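Structure incoming, see below.
Omission of a single protein chain aside, the complex is shown with its protein chains in their original locations.
Chain nomenclature is as follows: A, B, C and D, assigned in order of appearance, with residue numbering initiated at 1 for each chain independently.
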Amino acid sequence: DTTAPAGSDALTPVTVGVIPIADTAPLYLGLDQGFFEDEGLDLTIETATGGAAIVPAVVSGDYQFGFSNLVSLMVANDKGLPLKVVNSAVASTGDVTSDFGAVIVKGDSPVETLADLDGKTVSGNSLNNIVDTVMRASIDRLGGDSSSISFVEVPFPDASAAVENGQVDAAFVVEPFVTAAIESGQRVISYGYADFDVNLDVAAYFSSAATVDGDPELVTKFQAAMKKSLEYAQANPDAVRAIIATYTKTPPEVLAKIVLPKFPTEFNVDAVTALGEAALKYGVVETAPDVSTFLP
Amino acid sequence: MSPLKRIAYFVGLPIVLIVLWYALSFGSTNFFVPKPIELAQTLWTTWIGDRFFEDVLPSLGRLAVGLFFAIGLGIVLGLLIGSTRWLRNLLEPLLEFFRAIPPPVLVPLLMLLIGVNDSMKVAVIISGAIWPVLLNTVEGVRAVDSVLNDSCRSYGIAGFARIRYFVLPAVTPQIMAGVRQSLSIGLILMVISEMFASSSGLGFTIVQFQRNFAIPEMWSGIVVLGLIGLGLAIIFQFVERRVLHWYHGLKEITHDS
Amino acid sequence: MLSVRGLQKIYKVPGGEVEAVRDLTFDLAEGELVCLVGPSGSGKTTLLKCISGLMEQTSGTVELNGSKVTGPPKSMAVVFQEYGRSLFPWMTVRANVELPLKNQKVPKAERAALVDAALKSVGLDHVPKSYPWQLSGGMQQRVAIARAVAYRPQVLLMDEPFAAVDAQTRADLEDLIRTIWKQLGVTILFVTHDIDESVYLGERVIVLSSSPTVVQEDLKIDLPEERDQLNTRALPRFMELRSHVYAEIQRAKLGPVTEQITAQRRASLK
Amino acid sequence: MLSVRGLQKIYKVPGGEVEAVRDLTFDLAEGELVCLVGPSGSGKTTLLKCISGLMEQTSGTVELNGSKVTGPPKSMAVVFQEYGRSLFPWMTVRANVELPLKNQKVPKAERAALVDAALKSVGLDHVPKSYPWQLSGGMQQRVAIARAVAYRPQVLLMDEPFAAVDAQTRADLEDLIRTIWKQLGVTILFVTHDIDESVYLGERVIVLSSSPTVVQEDLKIDLPEERDQLNTRALPRFMELRSHVYAEIQRAKLGPVTEQITAQRRASLK
Partner (left out) sequence: MRKQRSAAAGPKAKALGLGIGGIILFFLIWEAAPRLGLVSDRYLPPASEVLARLGQYLTEAAFWKDVADTMTSWALGLFIATVAAIVVGLIIGSSRFLRRATHTTIEFLRPIPSVALIPLAVLIFGTSIESTLLLVVYASFWQVLLQLLYGIADVDAVANDTAKSYGLGRLARVRYVIWPTALPYLMTGLRLAAAVALILAITAELIIGTPGLGKQIALTQSGGAISSMYALVLATGMIGVLINLGARIIEKRVLSWHPSVRGEVVL
């Protein structure tokens, strides 16, 4: 299959490493709709549970592109890792009363807002990253004291149980666990991403500096295909739900109810700037990224 | 052996390997590949100071507790299971079942049952480190010398006395083989246990470094793990020499090669 | 006191069976000292293991003081043929001898006295702190004997206990056994390959046939009760008896084919 | 052929030293059959281990055919006192006997013949497929002997090889050893506790003193070369010799205190 016929219609193979969650649905849709083929790309999607496997694969050139949350990319940038953001991927819904990421508490918890969490234990899937950064920022903005909170790591799938059993007072979770938590009687006290900024870019597609500099044409093609994919996804939520069912194990009845994120084609520069500053403020990075060079 | 020779044995191969590594990584610019000198500096700046007391020591504490229970339970259960056929038949499939379950999926379950606390992390350590001791003890008990066994029986040495004076000492060489394994597995599980529901600890910190692309720091953490493992091995050897002095005496008569 | 009736032992081995002992019947009266001789592989060790309750016989019964032996009786001590493997390598000589007494909760002072006496009687009072594997073969064997002696059992089973000791020590140990036997009134079943020894030691000598094993001969040793190495062995009756046993063993080695003839002959002699 | 000069062996034990052998000097000519007797713990096994190159002596030398022994020589076979542990439990009887030959790359057919003959000569041709732990003590010991015999060594060291076999088998094996010795011209050093055996078998008997060990007596056995169990043992000279050895051993047991006196006495006798 590497011996594709020579000529203008030969497809360039491209591998993208992603996490198999709702956020990456546009990529699957784009493949399904032939957007990548249209751009002359033969797309392969590889999945992993997190950056631990995706980033080295992109650095080594095994994958040409990868999917990662923005704060991780800021940290990589801060550490001098030769990664480049190439495309927007997913953002909060623009609605502070319904988003795909939320801070949940037990149904009978006295906690009403983020400001009530002072001195409590709160979980996120990964610390010193986007989830605790946006929570800290919102807490401090609402007059709480984020430094009094002890954050612990609990993976999203286990967080609701930890809340229910009283092991943590509140937890940041994403879909499908937000819907599941609400259905089981737990309460949302904040839609974390949207509360930080109604239109917060949460994650992005990235590549290695070597690929961006060495094969700009490939990047352009990928960006073009991605743009079409994102637009298509944004316009066709039912198609998004349908495609998610093919690559995740979320039960269909849950899938029908989950809140989908927004799939923007452009970054919200102000929000990204604020996120970078928050990351600096809470010690996640040592220097805030220069957004003008950080974003494509 | 002269102390000088002892030191030469201790550091000889490591020095050779470090030199090799230095030579191989000399031209490398890869972000993920560590370099000896850089790593040594990072090791110093990263782990000496607060982090030692806030992350390393608590982790070591949990490790110690976990190993204590893993070894203790492993020996007690091993003696029971090894010497009671019906118990072995009853439990073996079940134990094998649990032994095969990867910690990353076991941890959430333990979290559910125990909670997000030190006990859970200790439980994770026990859940993995118990097996070498348990299996070795069971196998050792099953292989005790038949003539010695007959000697005990004929002198009416049974029950607890039999365990204490016969079975336990007879199995100790094999138990020690298991303990040696358990030490390093316990260390590995200490790291894994801190990858979930954690906010501090050696393992947590290493994972943070890895996730945050602090690659030299991550490698330095791994070196710390290796050094702790080495430390445990040295303590172990010291203890083993004492506990098993009869065994080494017995075996050393002709061990010339 | 000890009664063996129709004892049979068949070992199961992969792909077959080995009949080690076919049909053994004999009795030991309380306080008797009986020697057991028989060709190599005739089942002496097997018999001892069955008597001591360490192994289950295939058929037949062993009774001690009227009750069936199903497990090792407390009042019995065994000196194993594989003396080297019967000592605990992780214990000193002293601890090895002391262990059964400790297990019986014999008070410390008494225990010490018993152990000292036993070690002294086998000539090992100079090595109590050595480990068994630091001793010569003969010394190891004597530790095993000391352990049995210190235990002061009612019944003592000994499986070639002097195989590894020198002639002089052997003679001393023979006298030791007779002394203990007389002093403590212990019942002894003593396996040996030394025909002179069997006659010198025993009140009776039981000769086993070769495999499949039956009792070929049960001989009363009508020597005076007071025996000593020089005079007893020089008695004409001693010579007669040892020749008789020797002839029996030679006959035993010829195997069970001749067994029937023997039985007939024995019957006709009576 | 074999020359032992000033051999000393000191075992290091935690907290001290044990001088097992103090100063041994003797020679074995090519094709000699020498018996070694001595009290239990006098260092016979230690000596054999040094001669066979399995253990390093503390001082002194062992020379075989003029060259120093530093490791086990190929042409030497040893029958160990701990026969049970010298057999490999994971191999059948046959495989145990065959192994050294296989290792010497003896062709298969020849090997089979040698193994068969050896097993037959010790009376074990009926159990080649058994494992050692399925055999009686005496049978195990005979397997070890068969292994040494099948190997056809130049030098054969045997450490109480007949300790666990019955009188009749023992006599047969004694004759077997003499036959092999004569047929193959092998040099044999034979440790035994049986004084009659040492005299019956040996061309010379070396008596060791008790620990710290020296050669107490080196006795030529001037019996006719053709020996048989009935007649040889009945010879008056046999009786004389055995009494002499017996007296020596008794003297040996009295220990090195008397050694000086002995040496003086021996010197004065010459």
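Assume a contact is a pair of C-beta atoms (placed from the backbone, for glycine too) under 8 Å apart; a residue touches a chain by one contact, two chains touch by 3 or more.
Being a predicted model, the structure only gives us computed values, none of them experimental.
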For the chain left out of this view, which of D:89, D:185 or D:224 touches it? D:89
Touch with the omitted chain, as defined above, among D:2, D:77, D:205 or D:219: D:77
Sole touch to the unshown chain from A:113, A:199, A:248 or A:265: residue A:248
Option from B:43, B:77, B:161 or B:191 whose C-beta touches the chain left out: B:191
Can you list, in ascending order, the subunit D residues touching the missing chain? 49, 52-54, 71-74, 76-78, 80, 82, 85-91, 99-100, 103-104, 131, 133, 147, 151
By the contact criterion defined above, which parts of subunit B meet the unshown chain? Give residue numbers in ascending order. 9-14, 17, 30, 32-33, 82-86, 89-94, 96-105, 108-109, 112-113, 131-132, 135-136, 139, 141-146, 149, 173-174, 176-177, 180-181, 183-184, 187-188, 191-192, 195, 206, 210, 215, 218, 221-222, 225-230, 232-234, 250-251, 253-257
On subunit A, what residues meet the omitted chain? 17, 19-21, 46-50, 52-53, 55-57, 59-60, 62-63, 155-157, 160-161, 164, 176-177, 180, 184, 247-251, 254
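Please note the rule applied: only the chains that are shown with their structure count from here on.
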Just the number, please: Cα centre separation of subunit A and subunit D in whole Å. 83
Among the residues of subunit D, which ones contact at least 2 other chains? 13
Considering subunit B alone, which of its residues make contact with at least two other chains? 249, 253
In the complex with subunit C, residue positions of subunit D that touch it: 11, 13, 18, 37-45, 81-82, 84-85, 130, 134-139, 142, 160, 163-170, 193-195, 246, 249-250, 253
Residues on subunit C engaged by subunit B in the complex (per definition of touch): 49, 52-54, 71-72, 74, 76-78, 80, 82, 85-91, 99-100, 103-104, 131, 133-134, 147, 151
Seen from subunit B, its contact residues with subunit A in the complex are 30-32, 108, 111-112, 115-117, 195-199, 204, 208, 210-215
